[in-house]
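Please find one structure pasted underneath; my questions will follow.
Only a single protein chain was left out; the remaining protein chains are all shown in position.
Now for chain A:
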Amino acid sequence: MFKSLGRKWSEKLEFGIFTLPVLICIAIAFYIPFAMTIRYSLLKWNGISKNPQFIGLDNFKQIFMGDANFTSAAWFTVKYAIVYIVLVNVLAIGLAVILDMKLKSTTWLRTAFFIPYILSLVIVGFIWKFIFMQGFESLGASTGWGIFKLSWLGEPGLAFVSIVAVSVWQSIGFYLVIYIAGLQSVPEDLKEAATVDGAGPFRRFISITLPLLAPSITISVFMALTNSIKVFDVILSLTGGGPGGTTYSIAYDIYRDTFQNNMFGYGTAKALILFVAVLIVTLIQLSLFKRREIDA
């Protein structure tokens, strides 16, 4: 195992000097906190008392036996993740196909759809809160359309739709760029051959473009998945978890337990469960999607 280090001292030293800084930084940012998280999750602790009480796996038992907040937050996160992943990818592929047709305004369109992605999600949430609360009233008055008169942040079902819509609005430009890059690597002659064989545009898309887009789909779904499981910022500023606590995500629920309710041990136990869930889901997703990819 240490064969490379067995050669010369100077080489060993150089390897150490080159790699040690990054290892220290990553240890401080991730590994040491992660080890501390495991320890904290076994404690009953409010963060202030000098003697946290060791309670073994009781936190985990309590979470799984009956924590209504956690269950509803988990359910919200799963629903959100599924709807978000499907919507953002389908819409981005659709837009990318249109933008790949080399329209005159392609450059402008790409820029326009990308702009929300450079904005902070917290701020995006506030801007939309303003629009849902104040803007829709004026828009409803001037257009007379009923959809502007609904309570988009005040009714649980609609608040869910609003959160998904705002997230998709903010991030679609990113996925669009990935898909455009993927489409540009689809060879033209394949599409032409299919046209000669009599395949219409729809058939060409299903049988040629989509399979060759598989690597981009894998990456985009992976990114959408990891981001949607961690959804926090946009909810904090858009609904604050409301109405009636129906829009708490797991990440928000953990934040609430640790920093608002001072249940440090309990909150970190939930955080560990989130980590395990993310690990399992992403590994399954990656292995499933990798298997379906074709080399272009």
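The working rule: contacts are C-beta pairs under 8 Å (C-beta built on N, C-alpha and C of every residue); 3 or more make two chains touch, one makes a residue touch a chain; residues count from 1.
The criterion applied here is as follows: contacts and distances are computed from a predicted model.
Not shown: a single chain whose UniProt protein name, out of "YeeE/YedE family protein", "2-oxoacid ferredoxin oxidoreductase", "Carbohydrate ABC transporter permease" or "Rad50/SbcC-type AAA domain-containing protein", is "Carbohydrate ABC transporter permease". The residue touching the chain not shown here, chosen from A:L57, A:V86, A:I115 or A:A193, is A:I115. In the full complex, chain A touches the hidden chain at residues 1-5, 14-15, 18-19, 21-23, 25-34, 36-37, 40, 98-99, 101, 103-105, 108-123, 126-128, 130-131, 134-135, 137-139, 141-142, 169, 174, 177-178, 180-182, 215-216, 219, 223, 226, 229-230, 232-233, 237, 250-251, 254-255, 258-259, 264, 267-268, 271-272, 274-275, 278-279, 282.
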